[in-house]
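A protein chain is absent from this complex, but the other protein chains hold their places.
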Amino acid sequence: MTDASLAPSRFSGTVARLWLAASRNKRLLLGGSILVVIIALAVFAPLIAPYSPIQQDMQARLQAPSWAHWLGTDHLGRDTLSRLLFGLRPSLISGVAAVMLATLFGSLIGVAAGYAGGVFDAVVGRIFDLLVAWPAIFIAIGMILIIGPGPVGVVLAIALSELPVFGRVARAVTLANLNMGHVEVARSMGASPARIMRRHILPFTVNPLILQFAISAPAAVVAEAGLSYLGLGSQPPNPSLGMLVSDAQLYLSRSAYGAVFPIIAIGLLVLSLTLIADGTQDILDPRRRRQLR
Amino acid sequence: MLRFTLSRVGQLILLLAIASVVVFVVIQNTPGDPALMRLGLDATPEQIAIEQARLGLDRSLFERYVIWITDALRLDLGVSFSTGQPVIRMLGDALYHTIRLAVLASLIALLLGTTMGIVAALNRGRRIDAAISAICALGLSLPSFALGTILIIVFAITLRWLPPSGVAMAGDSWGDQLGHLVLPAITLAIPFAMVLARFMRGTLIDVLSQDYIVTARAKGIPMGAVVLTHALRNALIPTITIAGLQIGSLLAGATVTETVFSYPGLGRLTIEAVQGLDYPVVQAALLLTASLFLINTFLVDLTYGLIDPRVRTGVGK
Partner (left out) sequence: MSTPLIEARNLRVAFAHSDGEKFAVRGISLSIARASRVAIVGESGSGKSLTALALLRMTPPGSYISADALRFEGDNMLALDEKQLTAIRGRRLAMVFQNPMSALNPVLTIGQQIAEQLRRHLGMERKAAEARALELMSLVEISDPVRRFRQYPHQLSGGMQQRAMIAIALACNPDLVIADEPTTALDVTLQAQIMALLSRLREELGMALLLISHDLGVVAETADHVHVMYAGQIVESAATLELFDNPQHPYTRALLKTFRDLEGPVGVELTPIPGVPPTLGRPIAGCPFEPRCRFATDRCRAEAPALRTVNTDHQAACHFAGSFSAEVSHVPAA
């Protein structure tokens, strides 16, 4: 879909054009719709959840879905649906928070490294290599050992493991722009490094960073779920999707429902994020746009 | 080529050193007595005092690090808090199991992933391509613990074809041993295969649009041979690199998968040690996994240098 074939519109400007392209992209629409629903469920959990997520009822343990408990109950008689709704929160919040931190710090460091060059750049590069060498799980373990389990550690760990990618993207954009005329012109007019970075480099990082954000988001959510599964995330009795699965796993032979529903929830969440990432790539990645004819 | 190798080896050693420092620092910041860590919980106060002196707990951080790292290089990693066993032995057992799992998973993933990728690329734009892309998206949507749990529900509990967990005893039959490996291997293999398939597809499509493919066809080489002899050779080079790197991430994925299946590999050992605050094991396991990772990356780098003739013979004339 070339720009020329988009319907002429009242709006001008890049944002409007992108918005128009976005609203026609099937993947974005599908992914976006699912995500919006999930977010709504998480936000309004206190209002829609039929029970408290931590209320136990030993008479009603490990029940299959019924009218009283739409998704059944877990081994302590807690309502699965309520726990699921509240469990969406850590996945969304931790995942998003982690990637936002990674974007923010990664890009700042990346731009600085690209701009400064020399030793600083080399050192940063090695640190990034190291961070990339360690998967989120091990960084999380290290983090947990120092500050104890819980959502904070998880967010920091995931942020650290995603940081290098953002750093590299930002650095690449910086290097590409440094060699271009507009930076030299600015320098010759006496602009300070900070001003150059802000006005001449940062704007070019926006598109690639948004793209990378979209691509990293599903990975972050998957990492959070995995860490929660291992017991390193939100601590009981606060529910998280990963924890729901690990709790249910001990009782799989008696009731598989406890595991199936959170798995479906995670799957939908990650799928929606992946669709959004693909759709964003269709729109923003210059190579992809050409392929779309 | 030689210079290439040497510089990479140098980098590897540097990164290993930094990794060991990081692990050391992390552990130093955890509550616990390092002397106790080395001797185990059964040590007497006198032994502890001697060990504390030996470890030089009154000395600088750097000196303590040196002592620790030299111990580690002699494979003296202390004794576990939980089991009282020497850590090195526990690591060895766990590593053996993880390697078996990783090998099987890699084989499955390589076969599945490359085949899917090739089929998708050759049928670009047709339904089978879209189907494969959809499968890839789905396969990557599920975190490994979710996938593993589903596999358990389907194959172990509902169908009762395979055991849900654990590992066979040393004397058991091949069938039993394989049976325990299959589900975790598949769980590990699937995300790997999906990434590989996507990458293979993209690379092969790229390669097929190159000029030399036109030349090959103009030479009267039938399409099948063009793909096999000319296209794949080019497409496999970056793909092998990606596959190699993915094998490194198998170690990470293995942690969760091993927990799901209660498989006694390195990952599960680490998690249990963390949960049980068994610091000697945690420290050693972290160091080992970091090293394996870095060595893997190094080997992949080296392999790329060997299989791409342009790098091997030096670029330019």
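All chains are identified by letter, namely A and B, in their written order; residue positions are counted from 1 within each chain.
One rule holds for everything that comes next: contacts are C-beta pairs under 8 Å (C-beta built on N, C-alpha and C of every residue); 3 or more make two chains touch, one makes a residue touch a chain.
Since this is a predicted model, take the numbers as computed values, not measurements.
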Notebook entry, point to check: Since one chain is left out of the picture, which of the remaining chains does it touch in the full complex?
Noted result: B
Next item on the list: For the chain that's not shown, point to the residue among B:Ile108, B:Leu181, B:Ala216 or B:Ala254 touching it.
Entry: B:Ala216
Checklist line | Contact partner of the left-out chain, one of B:His97, B:His230 or B:Arg268 | finding: B:His230
Next item on the list: Tell me where the left-out chain touches chain B, residue by residue.
Entry: 210-212, 214-223, 225, 229-230, 233-234, 237, 308-310, 313, 315-317
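Going forward, only the chains that are shown with their structure count from here on.
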Checklist line | chain A-chain B separation of Cα centroids, rounded to whole Å | finding: 23
Check: Across the complex, what residues on chain A touch chain B?
Finding: 126, 129-130, 133-138, 141-142, 144-146, 218, 222, 225-226, 229-232, 242, 245-246, 249, 252-253, 256, 259-260, 263, 266-267, 270-271, 274-275, 278
Checklist line | Complex contact set, residues of chain B against chain A | finding: 14-15, 18-19, 22-23, 26-27, 29-30, 137-138, 140-146, 149-150, 152-153, 157, 164, 248-249, 251-252, 255-256, 259-260, 267, 270-271, 274-275, 282, 286, 289-290, 293-294, 297
